[in-house]
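Got a structure for you, written out below as structure tokens; questions coming shortly.
Note that one protein chain of the assembly has been removed; the remaining protein chains are unaltered in position.
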Amino acid sequence: MTAGPAFAPSATIEVTDVSKWFGQKVAVSDLSCSFGPGLTGLLGPNGAGKTTLLRMVCGLLRPSDGSITVLGAEPRRDPSVYRRLALVPEEDAVYGILTARQFVAFSADLTGVPRHRVAEAIEVVDLSSAADRPISGFSKGMRQRAKVAAALVTDPEVLILDEPLNGTDPVQRAHLIGVFRRLAGEGKTVIVSSHVLREVERMADRVLAVVDGRLAAAGDVAAIRRAMADIPYRVRIDVGSTRRIASTLLNEDVVGSVRVVGGRLHVETTDLATLGTIVPRIAREADARLTSFEPEDESLESVFRYLVHRR
Amino acid sequence: MAEGVVFDLGYRPHEGERLGRSGARRALYKDGVRRVLGLRRKARRKVFPIALIGTALVPALFFVALGVIAGEFDQAATLFDHPQYFDLTGSMALVFIALASGELLIPDRVHGTLQVYASRPLTTIDYLIGRAAALATVVIGFLWLPHVVLFLGRAWVSSEGFGSYVTAEAEVLLTTLLASVGYFAAFAPLAFAVASVSKRASLAAGVFLGIVTISGPTSAALVDAGFPSMGLFSLQHHPGYVKDWIMSSSTHSWIPERAGYEPILSVAVILTVAVASWLVVLFRQRRST
Partner (left out) sequence: MKAFLAITRVTLRQLLGGKRLLAFGLLALVPAVVMFLASRDLTETAVVERFHEAPVAIVFLIVLPVVALILGASALGDERRDGTLSFLILRPLPRSSIAAAKLFAAWAGTTAIVGMSAALAAAVVGIRIGDWSYIAPAAFAAAVSALAYNAVFLLLGYFTSRAVLLGLVYVFIWENGVTFAAASLANVSLFRIGLSAYAGLVPESLVQLDEVLGSVAPGAGGAVAKVLVVAVLAVLAAGSLLRRRDLL
């Protein structure tokens, strides 16, 4: 099956029934999905199998079962794919003896890319002022940017970034997110694995969530939340005559519970859409002013928490 | 008004005895011994130390077994007496020290865990003494244990009786122990000094072994060419010369001996190199924390 939110239209990367085990430990289990142009966020708790999956996509690990193709080829068999694929690994694997410029130039030389792109790549990650310092003296955020520059210099069609925002400050993070979004907008396939959920939520067109080596959810964040029918929504409502509205809401079938905390209502419901029509009506009938109606758990963080803890 | 509540999840602070500096030193020492022997680590970390210890011990066990079975301990049948046994185990001790020194000092520095030690009731000296004591325990034990085995084996089959032999020949245990300490003192400080300036244990081991082994033929060639003072630079031969002096034996033509130096001068060289090496280690360690 290659339809559904786990599968991108016009896929550049196809993962088909892939499993990977290391001795007795199963890191990835029977996972099928695809990635295409745009930015896909890959989420999961520590040990979920995200890095294993990404390393299999890059050809650094061989799947124990199943197959992976990147741009129509298997990277392990056909190294020419690496002209169009780049990885920014999570680990701090840089050549400390080289300057940032030399490191990026090394990457260019290895991929057969002209040297004039080096300065451009360094400029994109805002590392120009430190480009001629040895990487061994860089902060973690600067090392991350050097790694990103080394990947960008090759102008890849597929860019895989494993926790690229680690160690970056908010300004650097915003800048890098802008870069990733621009590349995705240019039609490149960008995969970002991250724990910084708010940023992934902001930048990703689509999210794949991996838990315990399996694909737990895929698609748009709100759509994933809606698909979790067994978990009630939590909604925060700012409305006048709080207690009166609360007691009226308790009579509604779609309302599971109501708490009044600090002049606000916190409501649990299994049907967000219906609640969204009930609350304004009740407020109007009670002549109370409704100032906000906000789902509390449609954020990626909440979705992620539910995905992890429901298992 | 905002509300707050704290839930008791069962956390309890430690209310028992705090062991303080001596406890920290003991823990460091035990950790060092485990590292050197590969204990509580993956099996492949144990292979090298156990292989070396086994190779050192097996001949002694073999000859004791032979003697016990034969009912007597025929001197002629014993390939190695105590002084000669050091010529076998001395080289192994060199390799063991090369391996272990890097394992004890380098990972803490490279992986940044020195700061963890620094935040405990341990001084730099405590740390270095702990590491050195761990290495000393294993190396001196490794060098001395075969001699204890040989000694007890001879005592077992001695016609004088076990107790009489032990009483009469107890000095052997002391001299072999002193000789073992001599080998440790000759090699370990220098190995530590090399490890303190390296980032990789393999490189430190290679450089240390290179320095020690090149000293032998270099000094020999120069002594033979008429530069007797170069005999003092044969790092590999000093502990053997001192061992023969302690044990009143002569197993080898040692370079310092050929150069005309008395064994006490070898002791002085060993101590000088040890002190200089420790100063290097102390300086480097203080810079790293």
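Chains: A and B, in written order; residue numbering restarts at 1 for each.
Rule of thumb we're sticking to: a contact is a pair of C-beta atoms (placed from the backbone, for glycine too) under 8 Å apart; a residue touches a chain by one contact, two chains touch by 3 or more.
No experiment lies behind these values; they were computed from the predicted model shown.
Engineer: Touch as defined at the start, partner being the missing chain; which of B:I53, B:A132 or B:A205 qualifies?
Structural biologist: From the options B:I53, B:A132 or B:A205, the contact with the absent chain belongs to B:A205.
Engineer: Out of A:V18, A:L87 or A:I237, which is the one that touches the chain we can't see?
Structural biologist: A:L87
Engineer: Which residue from B:A60, B:A98, B:V172 or B:A259 sits in contact with the chain not drawn here?
Structural biologist: B:A98
Engineer: Which residue from B:T137, B:T218, B:S249 or B:S288 sits in contact with the chain not drawn here?
Structural biologist: Considering all chains, including the one not shown, the answer is B:T218.
Engineer: Suppose we count only contacts with the excluded chain; which residues of subunit B make the list?
Structural biologist: Residues in contact with the chain left out: 48, 91, 95, 98-99, 197, 200-203, 205-207, 209-211, 213-214, 217-218, 220-222, 224-227.
Engineer: Which parts of subunit A are in contact with the chain that was left out?
Structural biologist: Residue positions of subunit A that touch the missing chain: 55, 58-62, 76, 79-83, 85-87, 89, 91-95, 97-98, 106-107, 109-112, 150.
Basically, only the chains that are shown with their structure count from here on.
Engineer: So how far apart, in whole Å, are subunit A and subunit B when each is placed at the average of its C-alpha atoms?
Structural biologist: So the centre of subunit A lies 53 Å away from the centre of subunit B.
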